[in-house]
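First the structure, then my questions, so here it is.
Taken from a larger complex, these chains appear in their original positions, while the remainder are omitted.
Note that the chains take the letters A and B in the order they are written out, and that residue 1 is the start of every chain.
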Amino acid sequence: MKTLQDYIDKLNSLHFQEMYNRDFFLTWEKSDDAIEAVFTLADALRYMREHNISTRVFESGLGISLFRDNSTRTRFSFASACNLLGLEVQDLDEGKSQIAHGETVRETANMISFMADVIGIRDDMYIGKGNKYMHDVVDAVTQGHADGILEQKPTLVNLQCDIDHPTQSMADMLHIIHEFGGVENLKGKKLAMTWAYSPSYGKPLSVPQGVIGLMTRFGMDVILAHPEGYEVFPEVEAIASENAKKSGGSFTKTNSMSEAFRDADIVYPKSWAPFAAMEKRTNLYAKGDQAGIDALEKDLLAQNAEHQDWACTEEMMSLTKDGKALYLHCLPADISGVSCDKGEVDASVFDRYRNPLYKQASYKPYIIAAMIFLAKFADPVDILKKLEKKGTPRIFE
Amino acid sequence: MKTLQDYIDKLNSLHFQEMYNRDFFLTWEKSDDAIEAVFTLADALRYMREHNISTRVFESGLGISLFRDNSTRTRFSFASACNLLGLEVQDLDEGKSQIAHGETVRETANMISFMADVIGIRDDMYIGKGNKYMHDVVDAVTQGHADGILEQKPTLVNLQCDIDHPTQSMADMLHIIHEFGGVENLKGKKLAMTWAYSPSYGKPLSVPQGVIGLMTRFGMDVILAHPEGYEVFPEVEAIASENAKKSGGSFTKTNSMSEAFRDADIVYPKSWAPFAAMEKRTNLYAKGDQAGIDALEKDLLAQNAEHQDWACTEEMMSLTKDGKALYLHCLPADISGVSCDKGEVDASVFDRYRNPLYKQASYKPYIIAAMIFLAKFADPVDILKKLEKKGTPRIFE
C-alpha cells in the first residue's frame, strides 16, 4: 500500500511545469512526464479521498460544462472532479442553436468565464470542428485574460473532441497500469484496439484514436484492427507509430480481428464510424443536404451490417494470452442479446469483466481533477503537502 | 424553548444503529426508535440552522437526484437538505428513455456514484415498479462498494415510490407532533385520512399509504375513508392494522367522509387513484396498449365524477373536534373555485389553514437531511456535539 509521500516523491521526480496555466486538448501534445504527473496526481487525489482528507482547494469558483453531445458518465465525472476540488458546476445549455462561430464564440466564452476556473467541453460530432472549437474558446479566454477582462484564465479540459478523448484514454491507461502492477510491467505487452460491430453506427473516432495515440507511449505492442473502410485519422496513426518507435514498442495494423486478439494481453473491441464517411457527413451537414445525409446513413448501415462477425465472443477471447486478456470498454457497450441482438461483445464475456470495467470508469473523475489541479497550481506538490498537513476531513469526524 | 442538549439527550435514549450505512425505503421497515431519531435529528438540525450553527458535514460530495415524475417542492427539499449538509446536487436527467432495466440500472447506478454520498429518487407512476427500481439501484451500488469500485456506498432516500412517500409522511408527522406539543399527547387522537374529489384523477397512492403506514404508530385512532373502488394496497392496510394494535391505537375504514371527519382531531383529505385501476394501467402501459389506456382513463374520470361530494367543505370541517381539526395536505391542493371549479377543499378552509400547511411542508428538508445524517455517521450525537463546539456560523458573522 502506497502512502501520500510515495506520490509526492514520484511527482518530485517529474518535470511537468508545462501543465501550469495551460489546457488539455490532446494527450500527444503533452510530455511523458506531464502524462505521468496526471496519473500520479489522480492516484494521490484518490488516496486522499479514500483517507478522508479534503482536497477542496477552491473556496469558490465555477466549472463550466458544455456538452454538444449526450453524456451521462463524462458529465458526472466532470461534476465529480469539480466538486472534489471545490468548484460548482454550471452547465451552458446552448439549446437548439449549436452552431456558434467567430464573434459569438469569443463573446460567449468571455461572458461565461468571469468567475470560471475550468471549462469542460464535449464536441465530438463533426470532423474538423470539435477540437477547433475548443481552441477558439481557449484563444478567446486567453485574450480576455490578457486584456484584463477575466481575472483568471479558465483552463480547458477536452471532454471528447473529434480527434481525441483524453480523459477517457487516460482513465483507461491508469486502469491498465493498476491492473498490471505498474507502468514498468507493460513493456512488450500486446494491446489490441479493434473495431467491433454495433447496430448503431456513427460512434465517434476519438476513442480508438485516443487509445492508439496514448497507449503506444509505454513500450507496448499496440495493434489496431478494423474492417477495410473503417480507417481512423492518418495523422493519429502517424503519431502512434512515432510514439511506438520512441517507447520501444510497436504499432501495427490489421484487417483481421483474430490476428489482433491472438496472444493479446489487453483487448479494446469497440464500434466506430469510418473516418471518410464522417468527413462526408460533416460536409453534407455544412451544406444542409439532408437527402445526402440520409443516403449516406443508408450506405453506412449496409456497410456496417457486413461486419457482424467482428464481435468480442468467447471464441475470440480464447485466442488471447491464456484466454484471459484484460477486456476494456469505455461503456456503455452493445452487449449481444442484452442491449441489442448482435453487438460488440458476448454477454458472458461482459459479465466476467464487469468489475474491472467499472473500475476502469472510476478513474475518470480523478483524471479530470488531476488535469485541473496541475493547470491551476504552480507547485502542486507543495499544495498536496499543505492539504495533508491541514487535514480537513472530507466527511466531518 | 429547547436547547441542542435536549435533542442530544433524546437521541442518546434511542437505539437507531440500524440507520447507519443503510437506506430509507419505507417507514414501516424502520424501528420506532429509528423513526423518532429522524424526528429528533430533524428538529436538532433546524435548531442549529435557526441559531446560525453550520451543519455542513461534507467538504465535498454529490447528492444525485432522479425525478421520474414532476416535482417542485420535493426537488427543492432534497436540494435544500443536501446543501445544508454540504453536498452539491447533480440531477440525473434520463431524457425520454425512462425505462431502464437490468444491466443498465446496475451500470448507470455505479457510473453516477463514484463521488455520490446520497441518491434521491422519485418513481411513483407505476404500481410495482418504483420501489423495485430503488432496490435495484441500492443493490447495484452496494455491490459496487463491496467490489471496490465505489469508495463509499451512497445512501438512498426514497423521494416517493409506488408504495410509500416517507419524506412526506414524516414531515407531516413531525408537524403533527409540534402542533400537539409532543408525541406523548397523540394517544387517542383521531386522524382521518380521507379521499377527496379532484378533477385530475390519477394521483399516486403513496401519500395515503404513507400516512396510514406511519401515523398508526403513535397510539392515534386512524381512520381511512374513501368511496368504494378507491382502495389502497391491502399490504399497507395490514401494516396499518398491525401498527395500531402495537401502539394501542386503532385503524378503521369507512366509505363515509362524514363518519371519518366526525370528532376528528386531524383531517387529511386528498385525491388518489384507485389501486386496481393503477395496476391495470401499469399492465396496459407495459403492453403499450394506448387504446386500452385511453379507455381506462375515460372510465376513471366517469367514476371519479360521481364523487364530487367528497370535499373538505366548511360543513364537513364543522363535524370535526370543536370544528377545529388540524387540516393537512401535501400540497398543492385542488381548491374549489381557485385552482379548479370543484376540488378537494373549500377556499375558506384552505385560507384558514394556510400557515400550518406551509409549516407542514417546511419540515421536509430537515427530514431528508436527518435521514442522510443518520445513514452517514456511526455516532451522530458525537458529530452534533462537535459541530456545536466548532460553532462555524452558517452566515458569516
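As a convention for this text, a residue touches a chain if its C-beta (ideal position, glycine included) is under 8 Å from a C-beta of that chain, and two chains touch if they have at least 3 such contacts.
Treat the numbers as computed from the prediction; the structure is a model and nothing was measured.
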* Structure fact -> With 2 of the identical chains in place, the whole complex in this file holds a copy count of 3
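One rule holds in what follows: only the chains that are shown with their structure count from here on.
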* To do: Report, in whole Å, the distance between the mean C-alpha point of subunit A and the mean C-alpha point of subunit B.
  => 41
* Asked: Which part of subunit B faces subunit A closely enough to touch in the complex?
  -> 56-62, 88, 90, 92, 95, 102-104, 107-108, 110-112, 114-115, 117, 144, 147-151, 376, 383, 386-387
* Structure fact -> Listed in rising order, the residues of subunit A that touch subunit B in the complex are 46, 49-50, 54-56, 70, 72-73, 76-77, 79-80, 83-86, 88-89, 331-332, 335, 338-339, 355, 358-359, 361-362, 364-365, 392-397
